[in-house]
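Just dropping this structure here.
Complex shown without one protein chain; remaining protein chains in place.
Presenting chain A:
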Amino acid sequence: MTSPSPIAGVVAATATDPARRGVLRVLLRNPLALASLVVLVLVVVVSIAAPLLAPFGPNEVVPGLARQGPEAGHLLGGDGAGRDVLSRLLFAGRLTLIGTVVTLVVAVVVGVPAGMLAGYYGSWWDSVSSWGANIVIAIPGMVLLLAVIAAIGPQTIPVMAMFGILLSPGFFRLARTAVQNVRNELYVDAARVSGLSDARIIARHVFGVVRGPLIIQASFSAGAAVLVQTGLQFLGLGEQGTPSWGQMLSDAFTNIYAAPHLVFPPGITIAITVASLALVGNALRDSVNGRSAPSRARRVPPEAPADPTPDDTSLLVVRGMQIGYPAGNGVSVVVDDVGFSIAAGEVVGLVGESGSGKSQTAFSILGLLPPEASIRRGIVHFDGRDLLAASPTERARLRGSRIAYIPQEPMSNLDPSFTIGAQLTEPLRAVRGLSRSAARARALELLEEVGIADPARTFASYPHQISGGMAQRVLIAGAVSCDPALLIADEPTTALDVTVQAEILDLLRRLQEERGMAVLLVTHNFGVVADLCQRVVVMRTGRVVEEGDVTAVFADPREDYTKQLLSAIPNGTRLRAPVVPVSRRKTS
């Protein structure tokens, strides 16, 4: 009912559990990510199975093999000391992988629980642990690692554990932010009221939120761990007896002139592994951000328009309108064969429940349907002009001058970083070409006209400094600033309190009477229709059910659906019977 969102039916059709199947499915759908995943699995399997696969021991010197190129029995040749390169490469992955796992485990174990507790409980624990995280971030990482090596000698595992601590603030912040975001979700409150212990709430409701981002962060961190580890080993700061990718690269480097081919096996392995980790991480992040693969939302070709010109000369004429959204292999029609007219100066209510297509209809008149939607047939004529045939530029110009719009959520339609004045004067200067001072004078005039007591003060305020009702007045001021012939208001009072709603309705009535503009009021509230409108169009699941004069329709609705809706409104005739004591019986 809010923004132009596709209807529930489309969503339900593809609905499966997002958390459990989403990640894997996204990876399988993205070919690059799938290939990367295969590479990573291959690296792990080969490293584990190295003793079975490798033809030679990792440190076994084969006489006469030193610096030899690839040959039968030694597919990748021999290194500077005469060891089989292929065998060493297979074994070398083991240390790299163990080191990476150690880094990740330490980073996760240190960062995630601390971050989750900080996010969940806040207060002093949050301050202390955030402070700790900031200190760790401030430490120059490489210097610390070199210092550790200087102190304990070249041991990969402790050094990589230390690197894990250096990476832990990233995990800490991630977990903390994720938890802070769900902490105030109603379902966490409901769990608390249900009598769940904090530990259980964190495990069941909070950890699920952290899991996704955690996997993503881990894949990027793993890439970093591989690079740091091979870097240190390349510098000769790893164990000498155990083969590693960095060490092999270092050996290749010393023999770069005698045997340049030695650079390729470790170099390519490192590059492919790190790239795969990054690609998997990217794919995961895209899926979380909802940018999963350029969605192939095929634009549905519009069908031929119905009849060419209506003989109706009203200000706005809508006929045979059909709006569709791509769904699966076909089209889901959300608005079908909708037609109505609005005469100049007339106030028409477009009323219906959520999913009735009333907002979609309004957006199609404004030309603001989401890009995947298509108007499949029908006509929209405004002041004798065919709107559907008009170019986007023409329609934009029309929106700024003859057709105005008031949204449902006043606050989210104001930019929080600009003052009210700046947001009101900008269109006045850009569209109407007023000078700075003239625009300011006109804006103050408009603010006063919409009933704002202290226009100068509101003019200088930022959106967060004014109330929701005031924000809606500001938006109305902006909408009428161009003297529109038609004002389209989409649930303009739904987000407001009843007393404020009454004031806004009064304001709309006064402006409408003074300016004689036509209004299309989209709402679900029959009371609002009764208050403001002259005519009403009732919609249900994309179709017009009933249309007529407000007094007539409310007094004597013809259609069952309208009757049903009107009778569903609580009118205060049915009161509760006095409390009768019920003996409580436990069913279980």
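In this text, a residue touches a chain if its C-beta (ideal position, glycine included) is under 8 Å from a C-beta of that chain, and two chains touch if they have at least 3 such contacts; residues count from 1.
The working rule: contacts and distances are computed from a predicted model.
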{"item": "Among \"ATP synthase subunit a\", \"4Fe-4S ferredoxin-type domain-containing protein\", \"Ion-translocating oxidoreductase complex subunit E\" or \"ABC transporter ATP-binding protein\", the UniProt name of the subunit that does not appear here", "value": "\"ABC transporter ATP-binding protein\""}
{"item": "Contact residue for the chain not shown (choose from A:A72, A:A138, A:V193 or A:A453)", "value": "A:V193"}
{"item": "Which of A:A72, A:A151 or A:V580 contacts the chain that the document leaves out", "value": "A:V580"}
{"item": "Absent-chain contact - pick from A:F172, A:W245, A:F363 or A:F526", "value": "A:F526"}
{"item": "Listed residues A:Q240, A:S354, A:S435 or A:Q465, member touching the removed chain", "value": "A:S354"}
{"item": "Chain A residues that touch the omitted chain in the full complex", "value": "8, 11-12, 15, 17-20, 185-187, 189-198, 200, 204-205, 208, 353-354, 497-502, 505-506, 524-531, 550-551, 554-555, 564-566, 568-572, 574-576, 578-584, 586-588"}
